[in-house]
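Just one protein chain is left out here, and the rest sit where they should.
Just so it is clear, A and B label the chains in written order, and each chain counts residues from 1 on its own.
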Amino acid sequence: MKHSPHTRHSGKLHRYLPLKTGHLALDFALILVPAAFLVRYLSGSAVWIFVAAALGIIPLAASLGKATEDLSAKLGEKLGGLLNATMGNATELIIAFFALREGHQAVVKASLSGSIIGNVLLVLGTSVWVGGIGRQKQTFDRRQVSASVTMLFIAVIALVMPAVYALSVHGHVSTRTQALDRFSLWTSGVLIVLYACGLLFQIRNREVPLPSEEANGPDEPSWIPIVSLIVATVLIAVLSDLLVNQISAAQHALGLSSMFVGVVVVATVGNAAEHSTAILMAYKNKMDLSLSICIGSSVQIALFVAPVLVFASFLLGNPMQLVFSPLEIAGIALAVLILEMIVNDGETVWFEGAELIAAYLILGIAFYLVPE
Amino acid sequence: MKHSPHTRHSGKLHRYLPLKTGHLALDFALILVPAAFLVRYLSGSAVWIFVAAALGIIPLAASLGKATEDLSAKLGEKLGGLLNATMGNATELIIAFFALREGHQAVVKASLSGSIIGNVLLVLGTSVWVGGIGRQKQTFDRRQVSASVTMLFIAVIALVMPAVYALSVHGHVSTRTQALDRFSLWTSGVLIVLYACGLLFQIRNREVPLPSEEANGPDEPSWIPIVSLIVATVLIAVLSDLLVNQISAAQHALGLSSMFVGVVVVATVGNAAEHSTAILMAYKNKMDLSLSICIGSSVQIALFVAPVLVFASFLLGNPMQLVFSPLEIAGIALAVLILEMIVNDGETVWFEGAELIAAYLILGIAFYLVPE
Partner (left out) sequence: MKHSPHTRHSGKLHRYLPLKTGHLALDFALILVPAAFLVRYLSGSAVWIFVAAALGIIPLAASLGKATEDLSAKLGEKLGGLLNATMGNATELIIAFFALREGHQAVVKASLSGSIIGNVLLVLGTSVWVGGIGRQKQTFDRRQVSASVTMLFIAVIALVMPAVYALSVHGHVSTRTQALDRFSLWTSGVLIVLYACGLLFQIRNREVPLPSEEANGPDEPSWIPIVSLIVATVLIAVLSDLLVNQISAAQHALGLSSMFVGVVVVATVGNAAEHSTAILMAYKNKMDLSLSICIGSSVQIALFVAPVLVFASFLLGNPMQLVFSPLEIAGIALAVLILEMIVNDGETVWFEGAELIAAYLILGIAFYLVPE
């Protein structure tokens, strides 16, 4: 779920440009997109192409998020909610799709883990810290948040059980069997159905009105966000293809593990714009919004993006099973449990932000030290 | 703990009949008891005998529950509480006793796990869902429930520690050593003493009065529930013997694992009547009662039935250790943690029911896929 109710820089001409991101700095960063193509044709270095493609995707992800949000506002609550719920993490979905096609299952899983852990610990931690400075405490609606955390815990169950199954029946998690194939597909089905139920519940029980999109006057033509959506999606797909093709070579050249590339590089590239919004909202003391971005995005990745990728991987003939590595599972489970402890009183203080960041650092050390 | 404060069908003659279940449909289902014996003598098929015995036990379990409840009401708060606390899951205890005698340790453990997981996730989930439909939310006394959830977590500790011990000292959980024998017996002692303390606490601190048994007028003679109790117990014992003798053959014929037979078949047979009551209470918006049936029954199984079975197994010379399989332990631990998340705000909504059911489905998939 993307939100960026920033005060926007407007202008007669600018209003009709597609790919607006809603952030001035990110609008300028769109220059990185042609730059990435330039690097692609001028340079033969895998590392440079990899970095250029990654940087190019960041502003495009923001454009896609903005277009999704604007179109949602025009489509009304129900259709808009559905669009947000499916396209909210489209960038990650696209990158992961290309990575799966090339057989980078480990990188994709790591990027899913990294997104969840990063949102829940690093982004939320920074938000709570930044928001808490100079304030006695910040409050939010405990009930909405609590429901999301429980959904994340269902995802934890969906990650723990296949791994325990694999460990206790097969003796290790790196095997691939028919039973685990079925386990992955059926569990993915359960998760997607639950995600749909959650959407239904949210639409029916919405007490808090959606943030009004006052900045988007009625003067913007409807076709602008549609064009933005299409153009951004296509460009992200092209750059993702570029990025994924260089993963192996770049990893090798930089001495990075699949785990680290997934957890840090891919997860950051897909979520950077969103992160800045969450932190800004916390700074403005809109904790409900900040929490809903961080936790909502994690829920979407765990209960929608991950199952969709499992299904897609089987269709692509490169099956990805829901069996994550023990480090990833432990990391996600611990992140969700500490999240529950932090939010279950309906208020945060800056020190709780520090606690979340400390948890992220410890997990980060583990992922960094994993050998290839 | 059994409750069935339904409106009852009364009649002059019927009032003097033993084995009443308090549900009209279950009263008629008592016909399955003689049917089971008929099948036993007419059929040579293990599967049919197994199924008939299982079906026959279901209404008898309801009769036993009703008789326990009626007798408790007559005995007054203290003695009645004690009777409820020891006989509340008598059916399961009896089936398990016969199964232990025949050496079906794995089935017994699986039935214990299955009962706990089934009560906490499937029955409670269905109750919360059914109760929540058409209601904004349902509320209950958070404190009573919270105390029970903590007791379940003690049971989780009692399951996790022996398994971690076995894994870290012996390298696997399937071994049997003197140390694990001691561990099982001592831990069972701790659990039973804690269960007794809990009973004492409940009797002393009862704030909520027991549901008044208005349906049982003072006109029912005292001997009726006593006769029912004895007759039901004897019949359940005979059918359990029948059931257990066919386990191996039926398993083989149907291609089911011990895990599945225990978790699904035995656990359902012993608790079916109780389950319907919990769901009915939730439908009537009596969430305190519904939760107390689901969680109270799990507490009784974990802290009373399981330890009693451990002691009994040693006396029978077929020791059952408190070392459960990793899948069972993970399942119970995750079930208790999600239960804590759901109930710790003192209210439920239908979507939380869906979350519990989703968790049950994921665990169910794991148990289903376990090879023999």
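Things worth noting here:
Convention: a residue touches a chain if its C-beta (ideal position, glycine included) is under 8 Å from a C-beta of that chain, and two chains touch if they have at least 3 such contacts.
Predicted model, so just to flag it, every value in this text is computed and none were measured.
Across the entire complex, the residue among B:Ala61, B:Ala96, B:Val156 or B:Val173 in touch with the chain not shown is B:Val156.
Residue B:Phe183 is the one among B:Phe50, B:Phe97 or B:Phe183 that touches the chain missing from this view.
As for the chain not pictured, it touches subunit A at residues 136, 325-327, 330-331, 334, 337-338, 341-342, 344-345, 349-352, 354-355, 358-359, 361-363, 365-366, 369-371.
If you put the missing chain back, the residues of subunit B touching it would be 142-143, 146-147, 149-151, 153-154, 156-158, 160-162, 164-165, 167-169, 179, 182-183, 186-187, 190-191, 193-194, 197-198, 201, 205, 337, 340, 344.
One rule holds for everything that comes next: only the chains that are shown with their structure count from here on.
For this pair, subunit A with subunit B, the centres built from the Cα atoms lie 42 Å apart.
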